[in-house]
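Shown here: the complex without one of its protein chains, the others still in place.
Moving on to chain A:
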Amino acid sequence: MRKAQGSWEKRILKSLNSMCTELSIPLARKRPVGEQKELLNKWNEMGTDEPDLSLFRPVYAPKDFLEVLINLRNPNYENGDSLSFRTHLGLIQVPLKVKDIPELKECFVELGLNTGQLGIDDSTQVPPELFENEHVRIGQKVLVQQDSAAAQQYIRQGSPTALRAELWALILNISSQPEDILYYEQLKTNVIQHDLLVDSLIYKDVKLTASNDDYYFVFEDYLYQVLLCFSRDTSVLSHFAYNSASPPKSYIRGKLGLEEYAVFYPPNGVIPFHGFSMYVAPLCFLYHEPYKLYQIFREMYVRFFFRLHSISSHPSGIVSLCLLFETLLQTYLPQLFYHLREIGAQPLRISFKWMVRAFSGYLATDQLLLLWDRILGYNSLEILAVLAAAVFAFRAVNLMEVTSLAAAEAVLADLSTLKVMPLLQIFLFATVT
C-alpha cells in the first residue's frame, strides 16, 4: 500500500511541477508590499477577484485517483486461476477485510429501527413528544456538562439543528482560545505575505465547484479564507504520522537534492484536488467566524477527510470504503451488480466521487449534516460506503432498466431529494438478507 501511495504522490508532484514550469510560475514567492495591502483590503471579498485561471488545471480529479486504486494489486496474494462465486467482481482487487451487514448492524446499532433518529423521527407526521423534544433536552444537557464522549454517543442519533455547531466543536475538542485566534491571524498574515502556486489551484477549485453550487455560492469568500490559510498551516503536517501519505517536498532554487534546503510544499503537505473545497462548504452553514470555521475544518480534515484521498489499508480509508461498497452490492444486490457490470457500468465508477467528497455537494445540506453527525458519532467513514450502497438499492428498479453507463449515471445524477437516514435504516435493518 505504501509503495502505491508513494508512486501516486510522485505522479501528483510531477504534475504540479510541470504546471509550474509550463506557466513559469514559482511554487512560492513573496508578495510585493503593494499587493499585500491590496489583498488585506480585499480579504473579506476575495471572491470578487477574477484572476486569469484558464491555464491552471486541477492537479488531479477523483477519477484519476480511482484509476490508481483500480490497479492496486497485492503481490503476495495468490488468487488462483479459477473463478468461483467468491471471486470479487468489482474494480478493487485488494483483499482487505470489510464488514458485512450483520457486522455493520452491530456496529451501527443506534441506527436501528427501534431507536429514535433525527432525520426520521422528527418528520412532520411524528409528534415531537415521542422523541424529538426529549432528544433536544438531552442534547442541551450534554452541552452544559461539556462531556465530549457523551456528545459523541449522543450524536449517533443525530443532532438538533440549533445544537449542532456546539456539539461538533465539543466532539472535535475545539474551544476557541485566544491562542487559536492568534494562530489563525498568523496564518492570514502568511497568506498576505507570500503567494503560493497552490493558491491559484484553490481559487480555481472554488470557482469551479462551490461557486457554481446553487446553495454554497453564498459562502465563496469564506472558502478562500479557510483554504488559503489551511495550505500554510504546518501543524497539519503532524497528521502524516498516522497517514500513509507523506508530504511532498520541494527544494530551494538551485539546491535540488540537498536535504538542508528541503521544505514541505505546500507548507501543510496537502495538495488540493478537484472538489477539495467541498469539504469546507457545508461547514459554512454552521460556523461564521473564520477562525472557528477554520479550526473545525482542520480537525475534520486531520481526523477524517485525509483518508478519502490517500492509499492505505485503514478501515476508513478510501480503498476499504470502495471495497466495502462493492462487497455490499455484490453480496446483497447481486442481480443489480451483475447487470450493471454487464452494461459496462461498474457501480464504483459512479459512487466513487460521492465517497471521496463525503457526499458534499450531492446531498441536500440538511441531509448531509445528518450524515456527518454519524461520521463524528461513530468516528468512522464506513457509513459513506453503506449509504452509497443504500442509494443503489433505492434506485435499483430504475437501474435494472438502463443499458449504458451514461444512462446509469443519469439515474443517479440527482441525489438532492434523498433522505439519508431512512435509506440507511432500510438498507441495514429492514432488508431481507
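One rule holds for everything that comes next: a residue touches a chain if its C-beta (ideal position, glycine included) is under 8 Å from a C-beta of that chain, and two chains touch if they have at least 3 such contacts; residues count from 1.
Note that in this section contacts and distances are computed from a predicted model.
> Quick one: the chain not pictured, UniProt calls it what, "Tubulin--tyrosine ligase-like protein 9", "Small ribosomal subunit protein uS9m", "Trafficking protein particle complex subunit" or "Mitotic spindle assembly checkpoint protein MAD2A"?
So, among "Tubulin--tyrosine ligase-like protein 9", "Small ribosomal subunit protein uS9m", "Trafficking protein particle complex subunit" or "Mitotic spindle assembly checkpoint protein MAD2A", the name matching the hidden chain's UniProt entry is "Tubulin--tyrosine ligase-like protein 9".
> Among A:Val68, A:Ala165 or A:Leu237, which residue is in touch with the absent chain?
Of all options in A:Val68, A:Ala165 or A:Leu237, contact with the hidden chain holds for A:Ala165.
> Just one of A:Asp121, A:Glu220 or A:Glu326 touches the chain that is missing; which is it?
A:Glu220
> Residue by residue, what part of chain A touches the chain that was omitted?
Considering the whole complex, chain A reaches the absent chain at 44-45, 47-48, 123-124, 161-162, 164-165, 211-212, 214-215, 217-222, 284-286, 288, 365-366.
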